[in-house]
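Left out: one protein chain. Kept in place: all the others.
We just call them A and B in the order they show up, numbering each chain from 1.
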Amino acid sequence: MSAVHLAVDAGWGWTLAVKVVVVMALIPLGALILGYTFLLKMMSHMQSRLGPMEAGPHGVLQLVMDGLKFIQKEDITPVEADKRVFAIAPMIVVISTFLIFVVIPAGPKVAVQNLDVGVFYALAVSSLSVIGVLMAGWASANKFALLGALRAAGQLIAYELPLLLAVVGVVIQAGTMNLQGIVAAQANGEIFGWGGIGNPFVITQFVGFLLFMVAAQAELSQTPFDMPVAESELVAGYMVEYTGFRFLFFFIGEFGTAFAYAALAATLFLGGWAIPNVDLANGWMNVVGPLVLFAKLMFVAFLIFWARFTYPRLREDQLQAVAWKFLIPIALANIVLTGILKVAL
Amino acid sequence: MSTVDPDAPPIPSIDVPGGALTPLADAQLNVELDTGDMILNLGPQHPATHGTLRLVVRLDGERVVSAEPVIGYMHRGYEKLTEFRTYPQVTTLVNRIDWLSSFANEVPFVGAAEELMGIEAPPRAQYIRTILTELSRISNIYLFLGEMALQLGALTPAFYGFRDRELVLNLIEAVTGGRFHPNFNRIGGLKDDLPWGWIADTKQVMKKILDGCDDFEDLVVGNEIFQARTKSVGIIPGPLGASYGVSGANLRASGVDWDLRRDGKPYLVYPELEFKVWTHPDGDSFARYWVRLQETREACLLVLQMLERLPSGPVMAKVPRIIKVPEGEAWVETENPLGQMGYYVISKGATGPFRTKIRSASFSNVSILPWLLQGVYVPDVITVLASLYFILGDIDR
Partner (left out) sequence: MADETEATDAPAAETAAAVDAPAGPAPDPLVADVLARLEAELGDSIVESAECFGDAVVRVRPDAWRRAAEVAKDTLACDFLSFISAIDWMPAPKEGGDDASGDTSSPVQPTETTYGVAGSNGRFQVFAHVESTSKHWGITFKTDVDESDPHARSWVTVYPGADWHERECWEMFGIAFDDHPNLRHLYLPSLFEGHPLRKDFPLLARVVKPWPGLVDVEAMPGEEGDAEGGGE
């Protein structure tokens, strides 16, 4: 394993190149895996149908084929659209996804950059997509797109707060905003003196976990919070004028962000790449860690998509009411309680 | 206002919406931004409008100021066409008015022709007609149960609706040969008798549908989000609905206890059957969904009842080979799944009708939309459209 370390430590240029390539390959791959497993297969089975079966065994290559199909489509820009803004908007949405992966650790040494303000950075950067959405809606020169974009902006901004406040509880318990530190706190921690499974914050910060899941659902524009892309009303909302590879960007952005949020949730609440009571500095964890993280994030993604396929969608004002009148007070109460208990216990 | 100097020149003020005269400085802060209204075209191609209905909606932000349905994209001119068809040929046409419950469209027309001729179909034919009508009612409303949830965003109930509906369509196909356009009624009875083993199959399918209705009750009716989206949305007051001609489950959901199977002129075998007519006092979208769910259950129970009592005998009365209906007028109205459907047949003694007025349910149901959609949010427009449940062929004929 030290040989692996030596190879990776060879010069910052190579390290950077490897990291960039890995992250850029990871997002589409993650989007593909999530899309296939949950959108194509899990949803289909829940709806008592099979889903795609033709492309590859059991339809594994369906999304790859869809991607190829999108790329070879004609690039249509509406005549009245603002061309530059129209082109840039999907890129901004995808960039914000890429940026989240900078801080998520997948092993003791497997992180692009181990920022001390990791959590703060991740949440700040995830809000960049709002700009992309607004740009897309406005530049499309389409009333439906505009409606969708405005709804999205209101919703995404409203649900940033519960997301943030839910994580504050975790930060208080872990004592640090550094994501590696949070992973360590969970792996080495104890619940009321018992260290058997460490201190996964999903148990001690149960309310925080629920809040995070609900807010993440809204941030991802998934039902029950998918007003911006209400299929039966606005037919893809702010994305309606996008075709071809621009739409592919949005699609990758949606599922890539789901991947990112699931990874964040797994890191913050389920213990990340660590297995409790296994030595964190062990070289093997560089290989096992990503797999563990993957398993945990698939579980979180399962919860996200399960809720997506089951519930109808909330109306915009009901959605805002849920955020402002319901989630934020609970989040604040959670923080107060966590603080008190942290000091008392 | 306590330090007003009576000799000072009056402060310029403007009339602010709301009536108060406000001093200009304040007014500049208080005047509401007068943004122009946006005109949104829902349709004719739109997932929420069940076909080619165009809704021209004038929006103020997300609120509807006025809505006007534009119909006629599917107008096929049935009333004119019936004047050029013989009576048996008209049943083929009439199948396609409300295509989700086609059998139920033929029944009132055939009833009118039989009334004018003075022929009564034999009891077995009447029973089978009623069974098939109730099966088409189940097939029609079951689709609605799944599809209204789809309009609101829940993807899964729609598939359950389609899956179970296939069973009913298979039953209808086994008898009539057609899933969607059976064309099975004949003047004087039916084309054919039931196939062997059909009764046992139907009993099983009815039990499945009843289970499916329980599923919908849990999945959809009990879902808090569904309730939050549909309760108090699109309330139709009973008397107003009646004066617009709104009928069927829409009117019963507003508390008006009126069902042609029980209260109208006796037709088919409904006078001999026991069934409950469901109403709901609220008149909102939730009530309409709930009433239709109960009606589906009631239809299943009706079918089971009829299968027990099915008499034996011929399925076709003695009718002349070329059907000439004597001169006269007849108005027959039935309780179709979408509402009340009626045919006013004017005959002049020829082999075809002289004038047929087709009274279709969805036409009147949709005419209330301009009144109903005032002041609702855009998502609620979708909810209201979904809950009124119209079929374009029924509106446009």
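Heads up, the rule we're going with is that contacts are C-beta pairs under 8 Å (C-beta built on N, C-alpha and C of every residue); 3 or more make two chains touch, one makes a residue touch a chain.
Computed from a prediction, not measured in an experiment: that's the story for all the values here.
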Chain not shown, its touching partners among those shown: B
Absent-chain contact - pick from B:Leu53, B:Val315 or B:Ile368: B:Ile368
Option touching the unshown chain, where B:Leu81, B:Leu169, B:Ile235 or B:Leu301 are the choices: B:Leu81
Among B:Ala242, B:Leu273 or B:Leu307, residue touching the chain not depicted: B:Ala242
Of B:Pro44, B:Pro123, B:Gly178 or B:Gly264, the one touching the omitted chain in the full complex: B:Gly264
Contacts of subunit B with the absent chain, listed as residue ranges: 71-72, 75, 77, 79-81, 83-86, 115-120, 239-240, 242-247, 251, 256-258, 263-266, 326-331, 333, 340, 342, 344, 346, 348-352, 354-355, 357, 359, 363-364, 367-368, 371, 396
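Keep in mind that, in the parts below, only the chains that are shown with their structure count from here on.
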Whole-Å gap separating subunit A and subunit B, where each centre is the average of the chain's CA atoms: 43
Residues of subunit A touching subunit B in the complex: 43, 46-49, 143-144, 147, 223-224, 226-227, 230-233, 235, 309-318
List of subunit B residues in touch with subunit A within their complex: 38, 40, 46-48, 62, 149-156, 159-160, 163, 219-220, 223, 225-226, 228-229, 377-380, 382
